[in-house]
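All protein chains but one are shown in place.
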Amino acid sequence: MLAYALKRSFSAFLILIVVSALTFSLSHLSADPALTIGGEQASDEDIQAIRDLYGFDRPIYIQYIDWAARAMSGDFGESYHYGERVSTMIAGRIGTTMTLGVLAILFALAVSIPLGVVAAMRPNSLLDRFALLIAVLGQALPTFWFALMMIIVFGVWWRWLPISGNDTWAHFVMPTIALGYYATPALMRLTRAGMIEVLGSDYVRTARAKGLSPTVVLFKHALRNAIIPVVALAAVWFGFMLGGSIVIETIFNLKGLGWLSYDALLRSDLPVVQAIVLIFASFYVVLTLAADLLNAWLDPRISVR
Amino acid sequence: MKLIRLAVVAGFAASLTAAPALAGPDDDSLTVAWGSTGPIENVDNYFNTNRTGIWFSRMVWDQLIYREPKTFEYKPLLAESWEALSDTTWQFKLRQGVKFHNGEPFDADDVVFTLNWVSNPENGVKVQRNVDWIESAEKVDQYTVNIHMKKPFPQAFEFLSGPLTIYPNEYYAEVGPDGMHKAPVGTGPMKVVSVKTAEEYVFEKNTDYTWGSPKGEAQVSKLTVREIADVQTQIAELLAGGIDITADISADHVDQIGGVPGFTAMQAGTMRTGYIGFDAAGRGNFEPTTKLEVRKAMAMAINRQSLVENLIRGDAGVIHTPCFPTQFGCDEGAAVKWDYNPEKAKELLASAGYPDGFEIDFYTFRPADWAEAIMADLAKVGIKASLTKMPYFALRDKQRNEGTTPMFLMDWGSYSMNDMSAITSHFFKKGADDFALDDEVAAWLEEGDTSSDPEVRKAAYAKAIGKITGEVYWLPMFNHVRNYGFNERLAFIPYQDEIPRFWQYGWGGS
Partner (left out) sequence: MTDVAEAPRSIGQIVDDALEPSPFQKLRKRIFGNYSFLLGLIILLTIIAVAVLAPFLAPHDPYETDLASRLQNPFWHEKKVDPDHLLGTDKVGRDYLSRLIYGAQISLLIGFSTMLISGIIGTVLGVTAGYFGGRVDMVVNFIINTRLAMPVFLVAMAAVVAFGASLMVVILVLGLFLWDRFAVVMRSITMQARDLDYVKAARAMGCSTPYIIVREIFPNVLGSLTVVATVEMANAILLEAALSFLGFGVQAPTPSWGLMLNEAREYMFFSPWLLALPGACLFFLVLAINLFGDGLRDVTLEKGR
């Protein structure tokens, strides 16, 4: 088990290195950072001085190693545009994105699990078909379009909800729904499939045969088993959602990491872009690592493979 | 679809009757949204290059000189009077009894410290051009200051009445740009209560601003500015009552918002000058634009009048000069004017060796519709332009670094300075933004920039204008329009220098 955990952790670490190296070279293709730092008024000598100061003339892999070494101690350098420490900027923005991500995934689970369970209890019924219809329709709706429609209806016409900012919990309602609904179809289908399988399994039949009430069977025996893969998938989706928050944060003027990365891309603010990519990747890697290790712990056969 | 329309109408009607007082007249506060081109990175006036940074600075700080926004006359502000001691020295008598927001009294020490600090290149002020003409500032007595210039600098007053805001010496020496960003302190009509970078700034009325400043006292006791990058979100907030005014909307929004009961929208022309630049010097090795006949043909193929009438509107007009006509030296009579004449354009193309036209890459960072209208005009004479719309900073990088932009639709706001050196000299003195690389033009501009005799300046600038337009290095297009949408009860005043004075807008009743 320990060997397996070590092996998986090492591989996760390696993944982060590859991801960050790819992003690093990609973003350094896009713009001459010396020009960005120098600004409009910089003379050619100024630009050269900046290149020397930051070492932009060095080969890119040397620059990467330099960056990676610092990044490991939490030092992502300074934003070219804001002149602030990237780590400070991220620390100030990550809360908003995390709040949004957690709320969105909770929303998705709150909608998809009951729907999935109900659908599984009566497969092929009207209710089941209705749930699947919602899933199919939901998957085809562009997130940003859905978000705009909500703003028009709930923000402008009815004035029920605040449109932009993150001052109160009410500010998070529309962004949460917009970001969360996209995950519901996948989670609901998994819940439904899992429930159908579990309900047909021997031990549920046994439990029923023992005369336990249907409610007890449903919640105590069936749902508990069916829900584990759903939660695992939700963890993975959480990682995706952080990345998907770019559009939502931009539309609802939430100043989180998604917005920050969008703003930084517009300004070729490379240190910020690199740091955010690495953070999003880390979230994904850590979450899947945790899920894998948990699985291995529950099912020792996995670590042997 | 009828139903949907009904719903729209019903929705607006409902929203009007509901009208919750989120912001607005009831609590003597004003909420502003700005930021469609990105948030201010550092609200310290010397460490940002945003248009909104200028708007911010006018609320919090004052300059020595006030430029009357309608007539562009210079009037006393922190300085009461001034005189030239020599070609390169001005003496300023300062106003007495002015206090900074932190209680520090204003005197010569503040002026001397500020000007010497910002003009020291080691302190890294972002726009060196604003300060690099200052040799030094010197205290004569507690309320008299001499400013020495490196060489005769005729545009000095444009800078002294614009970007050169005066800081409190003791405070700034202690906290520097970082501290000034977190807690700005000035003499201006609004005091800063809080700064949340990229999110929100809160101001309150400076009740000590009673010394007769021509800028006037604040009309509301509390002012909040929200940085909202998305214009549509700004409009949604405006319609929903979350903000009272935005300055980022489009010309089409003006008609639309103006049509909603309770709201007014207005267009105000600015000195921001739009132009199409051509790579005449061949920096990107693109053959056609290096030929004068081709550039002339393109100038005649583009229907600027139709573009202005249909897309820009307001008091925008076609511009023929590579600068804005109110700017010093910007003589329209000196410019070669190119009228819309697609037939002549085709002939010119044929004689330049392109009877069937050619393909060209066209760059812009502005909304694509302007460029699309231009491309459609060019297509009529056989020139097939393909558009690349890029973020502003990326495009500037590409231009300055690679120079591979044969044709580009750009614009320049001149930092609201009413002197053509702020635009033409920036682009045609062989710097990284120069795609003409014309020695003669550069020399004339240098002469105009440094002579202290206004007539000599005008003559030199006129020659430069003549050659830039005659050679079609630029095709000047139109001046931009700022479009404002606001609550109809707000007493809004538009200004041509693209600087809304938010503190002057009060609730006028109705």
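Going by the order they are written in, the chains are A and B; count residues from 1 in each one.
We adopt the following convention: contacts are C-beta pairs under 8 Å (C-beta built on N, C-alpha and C of every residue); 3 or more make two chains touch, one makes a residue touch a chain.
As the structure is a computational prediction, the values presented were derived from the model and not from experiment.
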Which of B:M266, B:V336 or B:A373 touches the chain that is not shown? B:A373
Pick out which of B:G176, B:P391, B:G470 or B:P494 touches the chain that's been left out of the picture. B:P391
Among A:Q63, A:T96, A:N166 or A:S261, choose the residue that contacts the chain missing from this document, as touch is defined above. A:S261
Considering the complete complex, identify which of A:V156, A:L254 or A:A296 is in touch with the unshown chain. A:V156
Could I get the residues of chain A that touch the absent chain, sorted low to high? 11, 14-16, 18-19, 22-23, 26-27, 29-31, 123-124, 128-129, 132, 135-137, 139-145, 148, 152, 156, 185-186, 189-190, 192-193, 229, 232-233, 236, 242-244, 246-247, 250, 261-262, 265, 268, 273, 276-277, 280-281, 284-285, 288, 292
What chain B residues would touch the chain not displayed? 1-2, 4-5, 8, 231-232, 235-236, 239, 250, 252-253, 256, 259, 306-307, 309-311, 368-369, 371-373, 375-376, 386-391, 394
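Assume only the chains that are shown with their structure count from here on.
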Chain A-chain B separation of Cα centroids, rounded to whole Å: 39
Within their complex, state which residues of chain B touch chain A. 7-8, 10-12, 14-15, 18, 20, 38-39, 41-42, 47, 49, 126-129, 197-199, 226-230, 232-233, 236-237, 239-242, 391-394, 396-397, 400-401, 431-432
Would you tell me which residues of chain A are touching chain B in their complex? 30-32, 35-36, 39-41, 43-44, 81-83, 92, 148, 151-153, 155-159, 162-165, 250-253, 255, 259, 263, 265-268
